[in-house]
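Of the protein chains in this complex, all but one are displayed in their positions.
The first chain written gets the first letter, and so on, giving A, B and C; residue counts start at 1 in each chain.
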Amino acid sequence: MIKVTIKCFSQVKYALGTNELILELDSGTTTSKLEQLVREMAEGKLDDISLRVAVNQKYVPNEVELQDGDEVAFIPPVQGG
Amino acid sequence: MIKVTIKCFSQVKYALGTNELILELDSGTTTSKLEQLVREMAEGKLDDISLRVAVNQKYVPNEVELQDGDEVAFIPPVQGG
Amino acid sequence: MVTVEIVNGPISFFSNDDSREQNGAELIFNGRVRATEHGKNITALEYEQYEGMAEVELTQLAKATCEKFPIHDLYCKHRIGRVVVGETSLHVVIWSKHRKEGLDAMTWFITELKKRIPIWKWAILEDGSKIPSECSHE
Partner (left out) sequence: MVTVEIVNGPISFFSNDDSREQNGAELIFNGRVRATEHGKNITALEYEQYEGMAEVELTQLAKATCEKFPIHDLYCKHRIGRVVVGETSLHVVIWSKHRKEGLDAMTWFITELKKRIPIWKWAILEDGSKIPSECSHE
């Protein structure tokens, strides 16, 4: 098992009602699998929202396998400026 | 005869050594004819310089006949900014 | 050279600098909070950041802008937290030899900022409620 921290922002925070989740996952869990889990937890509220993935505060364009202690964020469309 | 004032700026001022010329010209003198005269007075110093014509402080794109009392400027490339 | 700051509270603008003898062009962009956001009347925006990542990404973007365009310096401040209508949330200054590269660099920098810097807006409505601003690509 691995433990990962999920940082929640904007619509993800709004949908899940929390800033941060700490989850225990099976070893070998990928970012795609975790995104699917997060979308299920949001009960449809994230269905129309595209999410980019950041692992340890860096965008990762492709699916990667998560490691114990990783910090993950599913980044909804950004709105700086 | 008509009397016109020629305002001189930048390279025209530099070439003719004056801010202003007042000339008496034949009735019917055109802007093109006056430009030719000014270029002759400059003794070649304006040969490589394109000049636009303003009459009474407005650009005139085409040749016009000058009137008594007109203010004329032969405008070298402008350099504002 | 780049200077990037993410600031919680009012932005102090970068001060005027007459010592730049080779910088013919100084271009300043101030992004302000408007009274309407996606058709809704608002009293303020509340900017949320991914702390750490936002500043790192913004600094990288500023450096990339200085490499992509022949500009001398780029300074940027982005405000976080509550910003009331009329106040400045984003302040960018670019110095360059001529205006063209400054304008091109400003256009690119802000466009990319709006694509990749993890900062989000929450709309504060007239009744005091707070909701995520809808996604926008202006």
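Simple rule for what comes next: a residue touches a chain if its C-beta (ideal position, glycine included) is under 8 Å from a C-beta of that chain, and two chains touch if they have at least 3 such contacts.
Treat the numbers as computed from the prediction; the structure is a model and nothing was measured.
**Q** Over the full complex, note down every shown chain the hidden chain is touching.
**A** Taken over the complete structure, the missing chain's partners among displayed chains are B, C.
**Q** Quick one: say which of C:Glu46, C:Glu87 or C:Glu134 touches the chain that got left out.
**A** Spelled out, the listed residue whose C-beta touches the missing chain is C:Glu87.
**Q** What does the interface between chain C and the hidden chain look like in terms of residue numbers?
**A** Contact residues on chain C toward the absent chain are 13, 16, 18-36, 85-88, 97-100, 103, 106-107, 110, 138.
**Q** Identify the residues of chain B touching the omitted chain, counting contacts across the whole complex.
**A** Chain B touches the missing chain through residues 7, 9-11, 13-14, 49, 54, 57-59, 73, 75-81.
Convention: only the chains that are shown with their structure count from here on.
**Q** Suppose each chain is reduced to the average of its Cα coordinates; what separation in Å results between chain A and chain B?
**A** Here chain A and chain B have centroids separated by 73 Å.
**Q** Measure off the straight-line distance from the CA centroid of chain B to the CA centroid of chain C, and report it in whole Å.
**A** Centre-to-centre distance between chain B and chain C: 49 Å.
**Q** Centre to centre, by mean C-alpha position, how many angstrom separate chain A and chain C?
**A** Centre separation, chain A to chain C: 26 Å.
**Q** Can you list the chain A residues in contact with two or more other chains?
**A** If we look for residues of chain A contacting two or more partner chains, we find none.
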